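Let me give you the structure first, and then I'll get to my questions.
Left out: one protein chain. Kept in place: all the others.
Naming follows writing order (A and B), and every chain is counted from residue 1.
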Amino acid sequence: MLELQDLSKVFPGHVAVQNVSLTLLPGEFFSLVGPSGCGKTTTLRMVAGFEHPTTGRILLNGELLNGRKPQERNVSTVFQNYALFPHLTVSENVAFGLRRHGIREPGPRVAEALRAVRLTGKEQRMPAQLSGGEKQRVALARSLVLKPDVLLLDEPLAALDPQLRRQVRAELKLLQREAGITFLFVTHDQEEALSLSDRIGVMNEGKLEQVARPEEAYRCPASRFVAGFLGEVNWIAGAAIRPESTRLSTLACGQSVACRVIHTTFLGSVVRVEVECGDGFASADLTPHQPEFSAGAMAYLYWDPTDELPVPA
Amino acid sequence: MKRVLGWYAALLYAFLHLPLLILIAFSFNSSRFSVWEGFSLNWYRAMWTNTQMAEAAWNSVIIAASSSLLATAIGTAAAYGMWKRKAPLLQVSLYLTLVTPEIVTGIALLALFQWIFRWMPFRLGLGTVILAHVAFSIAYVAIVLTARLRTMDPALEEAALDLGASEWTAFRRVTLPLLAPAMGAAALLALVVSFDDYVITSMVAGVDSETLPMVIYAMARRGVNPVLNAVSSVMVVFFGSLILLSEKVRAR
Partner (left out) sequence: MTVRHWFLLPARMVQMLLFVLPLGIVVALSLLTRGDYGGAEQPWTTEAYRRLFDPLYALILWRSLWMAALATGLCLLLGFPLALYISRAGKHRGLLLQLVILPFWTSFLIRTYAWLFLLRDTGLINTALLKVGVIHQPLPLLYNDGAVLLGLVYGYLPFMVLPVYAALERIDPSLAEAAADLGAKPFTITLRVIAPLAGSGILAGCLLVFIPSLGAYLTPDLMGGGRTVMIGNLVQNQFTTARDWPFGSTVSLALIGITGLLLFLFLRRAPVDAL
């Protein structure tokens, strides 16, 4: 169990992390998500031991990690660019950590790890000969083979192309389930965080704004920032509505807001209708079966009050 | 304009290379005058049997090999240390070593050694030359290694630490193997710079530690001697091939 207690990191002229407190449950897939510069990577590096906290404590299974060198912590990191040792083969890369821990015959465990990431047969390849996805799997195997208490992943999917990313996401989730190891996953992609995690922590400018299950954070965001970061929000008449909950009608009724249609875009699964209403803009994601709206036409925007996001002002 | 440039470039390359080529060509001249009188290997034979030259050459080899090895080790360590975190004083100091005129470095080292010899029972000799060469070669090695380290991903050492390696092990098993080619190039550079040095060496060498450049200088001073042509040719061909070979190895 990993505990971060009131963690802060101050660089000269810049506070990277402010009073972050967090508890990871054993075996959970936890994502730290936020825009670039929000402090998520710095937090990760503090857990790994590459940065020293200015204040605060890090506890792993009750033991204090502060002051311990990276090699003395039972956490392992998967780096953004994988950091595979270019002069060693795949199996030597995976065996590296085992050898450092005094295991003289790493063979069987290496084979097992490679099997888990489905890279059996590529033992003698050099990193330069591997594809992006394969490199990532070697990095995973190299860290997992040590059976760390927590696996730290620093935007591991960022370097992959979008197609591959979706596929690897699913494999990653499966891997985590099978290994049963706690994952601390850092990403700036909210879709990734929402789809993969048991819980997410949304960070902004060094502060942790919300820690919750994905669905909960999405439907009940704790702040305007979280609401806007995890998805799109329409701010209408003092309420916050998601585009998928926003409805349009050609008739005025009850609480509806009068708008003018600016643009419609066919997105495949939905039709996005962008409207201008009074003081602001909004988008409604309509299923293609709903009536069509043409640019310039009048429309009336309404929503189900239970779909409102309870965002504090 | 490109054509004009092309002709110009050809001329300039001729200017750069012809003197040496002519020198080499005339090492095979049977007479000692600058008129071609037939092909001969006389001067190579004379060079071969010249004991003074042979001893000097041997001294040069020993000095170059030892100073190159030491300078490479020390310079690599320095470059690595500076890569991990800035060491501005050392960096400036190394930079200054490069820009100080050789004659000044030479006399300064001579002054140092003479002062030391007042308290310690040593003399000018191979040792002082090797020390002097190490002193000026370190900067060259540091430049080569610093350039290489600039393209090194710091995450590699972090990954090694993360997996349980100590700082020393991370250096030894991850960074060092990756630095090896650059170290080879630096060692070669130090070797050549040391072998060719005249100015500094002449100031700090003792009576019985003559180097090849010192012998060449003395002979050149006295006048033109075709044996010098022969020695020059051998050195040019030897070091030229060494460099070309190392380039080939690096390109691989």
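Going forward, a contact is a pair of C-beta atoms (placed from the backbone, for glycine too) under 8 Å apart; a residue touches a chain by one contact, two chains touch by 3 or more.
Predicted model, so just to flag it, every value in this text is computed and none were measured.
Considering the whole complex, the hidden chain is in touch with B.
Touch with the chain omitted from the figure is made, among B:108, B:152 or B:178, by B:108.
The chain not displayed touches chain B at residues 1-2, 5-6, 8-9, 12-13, 15-17, 19-20, 22-23, 26, 33-35, 73-75, 77-78, 80-82, 84-85, 87, 90-91, 93-97, 99-112, 114-115, 131-132, 134-135, 138-139, 142-143, 146, 167-168, 171, 192, 195-196, 198-199, 203, 213, 216-217, 220-221, 223-224, 228-229, 232, 235-236, 239-240, 243, 247.
Assume only the chains that are shown with their structure count from here on.
Note for the complex: chain A touches chain B at residues 48-50, 69-71, 76-77, 79-81, 83, 85-87, 96-97, 100-101, 142-143, 146.
Residues of chain B that touch chain A in their complex: 153, 155-156, 158-166, 169, 173-174, 177-178.
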